[in-house]
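Each remark here refers to the structure printed beneath this line.
Every protein chain of the complex appears in place save one, which is left out.
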Amino acid sequence: MEAVVQLALQAASNEIGKGLPADYIPALACADPTHLAVAVTDLNGVTYSAGDSKERFTIQSISKVILLAAALHYAGFEQVFRRVGMEPTGDAFNSIVRLELGNIRPSNPMINAGAIAVASCIPGSSVQDRFDKVLRYARRMLDSPQLDFDADTFWSESETGSRNYALAYMMEANHVIQGAVPSHLEVYFKSCSLMTNCEEISFLGALLANNGISPRTGEQLIEAKDVRVIRALMTTCGMYDYSGEFALRVGFPAKSGVGGGIMGVVPRRLGIGTYCPALDQKGNSICGLRAMEYLSDSLDLSLF
Amino acid sequence: MEAVVQLALQAASNEIGKGLPADYIPALACADPTHLAVAVTDLNGVTYSAGDSKERFTIQSISKVILLAAALHYAGFEQVFRRVGMEPTGDAFNSIVRLELGNIRPSNPMINAGAIAVASCIPGSSVQDRFDKVLRYARRMLDSPQLDFDADTFWSESETGSRNYALAYMMEANHVIQGAVPSHLEVYFKSCSLMTNCEEISFLGALLANNGISPRTGEQLIEAKDVRVIRALMTTCGMYDYSGEFALRVGFPAKSGVGGGIMGVVPRRLGIGTYCPALDQKGNSICGLRAMEYLSDSLDLSLF
Amino acid sequence: MEAVVQLALQAASNEIGKGLPADYIPALACADPTHLAVAVTDLNGVTYSAGDSKERFTIQSISKVILLAAALHYAGFEQVFRRVGMEPTGDAFNSIVRLELGNIRPSNPMINAGAIAVASCIPGSSVQDRFDKVLRYARRMLDSPQLDFDADTFWSESETGSRNYALAYMMEANHVIQGAVPSHLEVYFKSCSLMTNCEEISFLGALLANNGISPRTGEQLIEAKDVRVIRALMTTCGMYDYSGEFALRVGFPAKSGVGGGIMGVVPRRLGIGTYCPALDQKGNSICGLRAMEYLSDSLDLSLF
Partner (left out) sequence: MEAVVQLALQAASNEIGKGLPADYIPALACADPTHLAVAVTDLNGVTYSAGDSKERFTIQSISKVILLAAALHYAGFEQVFRRVGMEPTGDAFNSIVRLELGNIRPSNPMINAGAIAVASCIPGSSVQDRFDKVLRYARRMLDSPQLDFDADTFWSESETGSRNYALAYMMEANHVIQGAVPSHLEVYFKSCSLMTNCEEISFLGALLANNGISPRTGEQLIEAKDVRVIRALMTTCGMYDYSGEFALRVGFPAKSGVGGGIMGVVPRRLGIGTYCPALDQKGNSICGLRAMEYLSDSLDLSLF
């Protein structure tokens, strides 16, 4: 496995120089686009990694998986899917159109509007208490006891987050979310600002591959039925408006973030993390996509 | 003229019983749908009225005309139309779709998004100072020295205004409006909450009919070139998505509000106000439309 | 008047060199973008013209006014407005979106879909018979006994008209139009292919300005109530998605065509025709717009 991971890194490194880091906030814009990492965690909890695999970066949209798992855990399937749909959209991640023209609920938990609706389900006595729940759960899901959010990133996300404010108020107008809009956005933005690394997200992939049982402690962290929901939604909606092509070219559940990370899940086999901040037009890490494709081909990982 | 106004009231009263008051806030929902008024102000400043013509009601969207006049006065044509377009849309007054799919600027100053963008142009050292400018200008435009906003209505509008918050944040995301979104919304919501009456809006109509010169004091309150802009926009966009049919059936510039008022302008001839809180599906006062049609037909007021 | 027309031509000629002729069919693409004409017809039927005022060009969308008049004449108001709305849209002239998302009827008779729906109302025993009705009516409306369509243009329009085919079939799917789709398109495309000139369209403008009575023969060619409908719709929808700005800057009913013509109507005063094939992004003749603006300003023609 070590060799394969090394070869995946090499394949991916051929793409270095293409694409650009996200630039809407300073914390992302200053990322080094030549940094690169690949990690695989197997179902025994052993992690094989190559490159800058311990370099920390913001988790961004990969947190949508964590929020969904936390909401299913704390609020339950019914509560969550009363507020968000299960269908892929083909729209951009931040589209507001469908909230007016289509269903009043956001289409799925993997787009911004959907993740904000999911965040609104996390119960708690205060916004602090609610985010603490997410954070504690995230630490276990990523096997990262020191995991925390980056205050600068959080502040920048809030400052530049007008579009997400618009999505949230639109959902309030549609009676999809209740309670103070800014509190839900705080939970959402803090979750996006968690500082993780490539090895940790490969562990999260392995946890989901292992039906929610930690491959290190054997503890059932996520219920098996929730894992199936998460893996299905990652497959149809996890890679922005590249999800369909990713299913076709790579073929397993994955979720990417504009911080440069991609988390892949090969059910009953292994978890994958990749990292490189240079993104394509659709917001996916270019080297990450290449590494995923390499691993899928060489290890025959496609479900299709 | 007195007789004609009386006959218009009579024609309109046949429609009593149709439609319902707006019900999204208590202040509107409790309006009596059988109250009815018609007023005409001529270019000498004489007002002829019939029915409940002194009953106060919230000005609602008719304030869009006042905001536009104030913004043209205080910020100028260039500043205003950098932030808002001049085209009718055929969309509902509160549509957000076009801010994503079409132009990033709102289509025109007569829809909610456009009026919020217009409000954002009003300069001032504080939100209080900015709204004071609007209020002082509105008092002169309506010849109503005691004019003020209703605090309950303002509070209710803010509370239920998620859709308007969404529009405003979407425009912030599009870099159409700058500065604190809540401050612009405060100016907008307070303007919507002004308590006017039917006679006052007929005076505003006459002011606009008289090229911006007060028919009572002879003072030029609005520049003639701004009046032309306002009258054109009222014609193509003033009656929500009934504007086209109104042009065809009635044929002069008008603006309606969900408070039940409609203000009509017959250039170089007279101003008209009507009031009845029962609205049709598109948000226009049913009796008001009937009175406008009656006056247009009997006095041959159509421009077309 | 002769002097004013000459000055309008001069003002317009400053814009020569801007814009390009429509290029989707050869007959339009080969038009000379330096040719220019202005004509005004007064209510006595006298035509004042300057420039290439007898040069023939295809009437294109100005035929939408003729089709509407013919349909109101032969089928009546009820039949027509059962199939088409009265509201401006702000969309491009060939948009199909609203036929799916909005009302199933096209928004108004001045966009392609609307004009095709209007054409479908013209009765007749055959497509030949139906177009003959339109042609005979058009000859009188334009005071042009030899008026005919250009076969090459008609053929090209049909060949490249996929978008219009799509609009028509979509309306058939919505049960808005009935009978053979190709027959309605034939009437529509042939109407677009009529060869007119600047003086003739100024006559059409004068006819509409004169409430439908021919300023030359005194004959009532269009009923007065239909004229009012046409003038209102030209005002809100006649200049594509520039209609709102045209109302504000020029201020009278007008209709433009991508052949380079614009027809203007100043109710109860005069009719205007302009011609220059170089178009702006929205499909309006650039020199034509300038001439219209010049005439409006110097003769104080704005209704607003």
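Think of it as A, B and C in the order they're written, each chain with its own count starting at 1.
Following the convention adopted for this analysis, a contact is a pair of C-beta atoms (placed from the backbone, for glycine too) under 8 Å apart; a residue touches a chain by one contact, two chains touch by 3 or more.
The model shown is predicted, which means the values in this text are computed figures rather than measured ones.
> Considering the complete complex, which visible chains touch the unshown chain?
When the entire complex is considered, the left-out chain reaches A, C.
> Using the definition of touch stated at the top, determine which of A:G19, A:G51 or A:P88 touches the missing chain.
The single option touching the absent chain is A:P88.
> Touching the hidden chain in the complete assembly: which of C:K18, C:R56 or C:R163 does that?
Looking across C:K18, C:R56 or C:R163, the contact with the absent chain belongs to C:R163.
> In the full complex, which of A:G45, A:G124 or A:P267 touches the chain missing from this view?
A:P267
> With the missing chain put back, one of A:K64, A:R130 or A:R231 would touch it. Which one?
A:R231
> Just checking the interface: what residues of subunit C touch the absent partner chain?
95-97, 99-101, 162-163, 165-170, 172-173, 181
> Write the list of subunit A residues that the hidden chain touches.
85-91, 98, 102, 107-108, 228-229, 231-233, 235-237, 241-245, 247-248, 251, 253, 267, 302-304
Convention: only the chains that are shown with their structure count from here on.
> Trace the shortest chain of touching neighbours from subunit A to subunit C and give its length in steps.
2
> What's the rotation angle, in degrees and to the nearest 5, for a C-alpha fit of subunit B onto subunit C?
180
> Specify the chain most distant from subunit B by Cα centroid.
So the chain farthest away from subunit B turns out to be A.
> What whole-number Å value describes the gap between the mean CA coordinates of subunit B and subunit C?
32
> Can you work out the whole-Å distance between the CA centroids of subunit A and subunit B?
Centre separation, subunit A to subunit B: 47 Å.
> For subunit B, what residues touch not just one other chain but two or more?
Not one residue in subunit B touches at least two other chains.
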